[in-house]
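What follows is a short report on a single structure.
A single protein chain has been omitted; all remaining protein chains appear in their positions.
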Amino acid sequence: MKKGVESLIAKAEILIEALPYIRTFAGKTFVIKYGGKAMISEDLKSSVAQDIVLLKYIGINPIIVHGGGKEITQLMDKLGKKAQFVGGLRVTDRETMEIAEMVLVGKVNKEIVNLINRHGGLAVGLSGKDSNLLVAKKKSPATSGADSSAVDLGFVGDIEEVNPAVISTLCRSGYVPVISSIGVSREGEGLNINADHAAGAVAAALKAEKLILLTDVEGIMSSEGDVSTLISSLDRQKAEEMIGCGEISAGMIPKVRSCTAALSEGVSRTHIIDGRLSHSMLLEIFTDRGIGTMVV
Amino acid sequence: MKKGVESLIAKAEILIEALPYIRTFAGKTFVIKYGGKAMISEDLKSSVAQDIVLLKYIGINPIIVHGGGKEITQLMDKLGKKAQFVGGLRVTDRETMEIAEMVLVGKVNKEIVNLINRHGGLAVGLSGKDSNLLVAKKKSPATSGADSSAVDLGFVGDIEEVNPAVISTLCRSGYVPVISSIGVSREGEGLNINADHAAGAVAAALKAEKLILLTDVEGIMSSEGDVSTLISSLDRQKAEEMIGCGEISAGMIPKVRSCTAALSEGVSRTHIIDGRLSHSMLLEIFTDRGIGTMVV
Amino acid sequence: MKKGVESLIAKAEILIEALPYIRTFAGKTFVIKYGGKAMISEDLKSSVAQDIVLLKYIGINPIIVHGGGKEITQLMDKLGKKAQFVGGLRVTDRETMEIAEMVLVGKVNKEIVNLINRHGGLAVGLSGKDSNLLVAKKKSPATSGADSSAVDLGFVGDIEEVNPAVISTLCRSGYVPVISSIGVSREGEGLNINADHAAGAVAAALKAEKLILLTDVEGIMSSEGDVSTLISSLDRQKAEEMIGCGEISAGMIPKVRSCTAALSEGVSRTHIIDGRLSHSMLLEIFTDRGIGTMVV
Amino acid sequence: MKKGVESLIAKAEILIEALPYIRTFAGKTFVIKYGGKAMISEDLKSSVAQDIVLLKYIGINPIIVHGGGKEITQLMDKLGKKAQFVGGLRVTDRETMEIAEMVLVGKVNKEIVNLINRHGGLAVGLSGKDSNLLVAKKKSPATSGADSSAVDLGFVGDIEEVNPAVISTLCRSGYVPVISSIGVSREGEGLNINADHAAGAVAAALKAEKLILLTDVEGIMSSEGDVSTLISSLDRQKAEEMIGCGEISAGMIPKVRSCTAALSEGVSRTHIIDGRLSHSMLLEIFTDRGIGTMVV
Amino acid sequence: MKKGVESLIAKAEILIEALPYIRTFAGKTFVIKYGGKAMISEDLKSSVAQDIVLLKYIGINPIIVHGGGKEITQLMDKLGKKAQFVGGLRVTDRETMEIAEMVLVGKVNKEIVNLINRHGGLAVGLSGKDSNLLVAKKKSPATSGADSSAVDLGFVGDIEEVNPAVISTLCRSGYVPVISSIGVSREGEGLNINADHAAGAVAAALKAEKLILLTDVEGIMSSEGDVSTLISSLDRQKAEEMIGCGEISAGMIPKVRSCTAALSEGVSRTHIIDGRLSHSMLLEIFTDRGIGTMVV
Partner (left out) sequence: MKKGVESLIAKAEILIEALPYIRTFAGKTFVIKYGGKAMISEDLKSSVAQDIVLLKYIGINPIIVHGGGKEITQLMDKLGKKAQFVGGLRVTDRETMEIAEMVLVGKVNKEIVNLINRHGGLAVGLSGKDSNLLVAKKKSPATSGADSSAVDLGFVGDIEEVNPAVISTLCRSGYVPVISSIGVSREGEGLNINADHAAGAVAAALKAEKLILLTDVEGIMSSEGDVSTLISSLDRQKAEEMIGCGEISAGMIPKVRSCTAALSEGVSRTHIIDGRLSHSMLLEIFTDRGIGTMVV
């Protein structure tokens, strides 16, 4: 039994180690972009849900933002529609938009909500249409990338205005808001929004303490793909330089841009972390060194 | 000009006529089952949205509950799945359930939310999964009707518990909740719920002042289809008798049963009205005689 | 029956027409100067009371201010006292002041309070003495007009300070305040106050959305008495010019001056409307064109 | 100087003597019927106003109720109307009622309000019409006394219902309510109410700690007019016996009846005290022995 | 690095294991009797303080109660006074009482307060005299035990009344109350109170979720001193039987009696645990098996 007790004491000490972080973050808001493998593996899904519920119970306000490109493509396939991308953005005709909205709001969002509730939280799903949460306008063809000069992306939008009152109402009453990255135009049309950008815009509107992007890489590396070159901390200027010289490229660009945009509107810290790791959020939040790359 | 003024005065007097009803219903909760033609015709959709926003602004708390069978069947068709019904209930395998949830939560709900927002309200969509709003259990095959003795209906459920706290939170903060009739089992599975029953259960949980079911008929008629036999007011016992002797049949049964169940749990008045009429809700609420059939 | 329903729908549409105005004015404060024929005719009294109660129920805070010169003169006559006016102002000795206060506070105010209560509101009467609502100082003889250089007007005052806390307390608790235009000097003497000025001062102190003066004319006309020259909208500078060149004269001057003074202290819009019209307030508030003359 | 300090210390000790009473009565409601000589003499008026303001500042909620028979008679005289009494009650035709209301609400009430405000309080006047504070019904001729069998008293009423919400609203916000003993019938007619009864009914509706009636006698005496027979304390049964055997008579009967009625509805203590004494209220409240007669 | 991450993940999983307990106890009150070796060893003091601060931050309200017999005896020794005990109770003359109060309130309490504050909490010390928190009466000589029939224990008391309002005020505002086991008689004298009893009385007054007594033994053992006979869970009846037959004896009796008394007044669970173990409170609270003996 002695042994058992010693192991228990070791566990208790780990709780105690968390105390300074709990004190620091009590009452703060964290916006978490949920995506990638962490949204697919059953174990990781459970790990993410546990982390979110734990954050809520120790006094932090987690806000979840999600996309779901793969699921959209799957339903399109079933319906015999071919997905087409230009400059990383989905060309979204009216029918595609309807599919995207059904999949994100009616399937992915509900799975996340349900997952959190099964782990003891009380989640409530929102789309950008609910109480006009994410007002957006259609991207103009000209701005959608170098090679897409002539392509109309259709119902793809940029966020113009966030109306976060409903988020605050829900947080104050103990709920965890889960937001689908669907925007609404001033004319009432649904628009496809990049989920990283949506997370950044929500974090900015709430002046969140942290914006955490769960990705499928370890973080930003100075030599892409080489984990030994992982950059722990990066400032906004350096990040722009790395984009400029191509060291940051492809899908990482919108993530870094979400971070720098959020920072410029009052978010304290932003993190790009590896969602493939169990409890990666807790590792980031409850250790001094953190994990992944912090953009400040 | 004189003429113009007289017509304006006549209009003002109509506002004044509404005053006693405004006084009576200020601060009360109305649960409205939205369905049928009122959900399809552009004019009627606009009329319903206007009515809801007006109710909200004059101090009534409208709560919307909706289904959407036709839209579900449409998507099933597109995906090459055949809809199958037993005793009026959709046989719902796992794939059908997923389709139903996507259509109701990701399409129909968002259209209603958007519609209300376009008319100046602030609607927020909810499904029964959000904060475990509608906890249900699977229907047992035995109870699903006379001719279906051997059929497992699959993911079709009966509501066991309503957790309405999130509705109250939203109403108090000025939002109009719009609820999809999707339930969640204690194991976390989505379940297809009859929307009339969902509306009745929500009304009961909120001790609503009124439950209003928008239908595609004028109300309950003693001789079905003969409008001249429309029954203005009906008590619970008489309603059960009419079901017993077959005067009330088919799709009207769940509507009447929702009413009687809601009444037995503290709802003050329930109404089955004709959603095909412009502003039918206002006609019911703001006239002495009302329209349709009141079950008390 | 069909016909009946159509007429009902037409009525419902009129309610719906009011919706944008209800939305715009929800939670706003309207100060209404009640006087003239609208205070004498039984039909108009009822119409005004209905309008006030309707405003209150749809979320607007109406504040009523009234005078009552004719009733004062009547009681003076009965008591054998001759009313005397200089420059439109009543010469008010101590006995006249006592009569004025009894008539305004004990008779006219109570009739208005009672009228509103009979129509379903909850009105509470106030005089300028209650919680020092209207602190005033005696007019100096010199300022009372061109031809009155030698006349002491007695207990006639100008408002120096409005203490509106009691109004806010009553509004927040659901009451309609009805204010007699009696002021109180710093020494505690009652003073006769022009009711138009009192309404303007109260509107200014409350930063009211609207100041509405019910009068016995259609509004301001560029050619006095000729309705076809009615001016719908007038800015402050133009109003002063019209006073300067005599186009606005006599009893209209204090009305216009109340409006311009209120505007200069933060009231959004002021209206001079025809109280002889049924529901004239509603016509002003719930139509785009409005009625009477708006001074902005 | 020594002497001066000693005298100051003696004064401080008097404040300290008041402490147990301040502790006992903090937050309690006292209803005070103000009338008689205390309402006429300038010194006594000032003394009463000071007492009321002191009570308010040390945390007690004083509510003032007043009549004003003499002032009504004076104005009737001036208007050439003869006051007529049957069984101690004023025969009140419509014109008399109008006079009574003007005098009580427009003159006496405002004088009291003003008096309290001049001494540093914030008083707000109310009549029974304001927010339907005192709902009454006409006395039937049969109940108005032995010798008046055939006389219709006119607009004289008995209180049927008190709606004290406006009183609580005002008290909570720091105001001293001053109430004229005017009732309102369900049809909206003003009715003359005995002020002692009005005070008792208000005290009962508020479950007041104390009802204090300021009178022009030392209290109840077993031998009328002989101060040496003053009764300090009297229970309800004994009071009824003394009325029965005529030891309590005339104007003292409604006072005693107000007390016994208030006691039966939850008022803790009622007092009939001598308003002709300076600071008689303070003497009653802040001494162990009290003054006058306590009915318990 | 891989290794480091795995160890971090193992730590995160320990946080997640705590989640169900955090959910269960959020918002609950725990009364903790602090004493014995846990109050002497620097390491244990630090461990207890960390545990208390952690509890506070995860939403539990910890209330600390302490005695301090050894420190009292030390100061008595220095002052040349000999401590004398009868039936386990200190004979407490006036001088001893003064010493006890100085030591407990001025030394031991302040050390605990300071310890908690050094670990990031905000503790506030209280004695039973503060706002009359612990009202007690002197023990009568007759009740003080078998062999003390003739001995007056002096200023030793039993708690008669707990006034816990100040505790609630402090908890609600984020403070950790630390209470010295000093009572006050109705005459204002300080009285020495057994700290186990004080903790039980405070837990009862607050209807605490848990009463935890930190002791210097592993818990209750059926064979005293033989750890292998440790009883995990015990009901009140069994506890009384064990006291009756001598299996529970000496200093353990007041501990068990505090538990049974607290249970009978609404405390949910009581625990006698080994304060000599690091983080023993966390082990009790955050493991299914718990440690020590639970009396239920």
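Labels A, B, C, D and E are assigned to the chains in the order they are written; within every chain, residues are numbered from 1.
Following the convention adopted for this analysis, contacts are C-beta pairs under 8 Å (C-beta built on N, C-alpha and C of every residue); 3 or more make two chains touch, one makes a residue touch a chain.
What you see is a predicted model, and the numbers here were worked out from it, not measured in a lab.
Looking at the complex as a whole, the chain kept out of the display touches D, E.
Contact with the undisplayed chain is limited, among E:V151, E:V166, E:I243 or E:V296, to E:V166. From the options E:G4, E:G88 or E:G106, the residue with contact to the unseen chain in the full assembly is E:G106.
Against the chain not shown here, chain D presents residues 5, 8-9, 11-20, 22-23, 26, 50-51, 53-54, 57-59, 120, 277-279, 282-283, 286-287, 291.
Within chain E, the residues in touch with the undisplayed chain are 75, 78-79, 98, 101-107, 109-110, 113-114, 117-118, 122-127, 129-132, 165-166, 169-170, 173, 175, 182, 184, 188, 190.
Methods note: only the chains that are shown with their structure count from here on.
Under the contact definition, chain B and chain E share the contacting chains A.
Connectivity note: excluding chain C, the chains that remain group by touching as A, B, E | D. Using CA-based centroids throughout, the chain positioned farthest away from chain D is A.
Over half of the residue numbers at the interface between copies chain C and chain D are found on both sides, making the touching surfaces mostly the same. Chain D and chain E have Cα centroids lying 57 Å from one another. Those residues of chain C in touch with two or more other chains do not exist in this structure.
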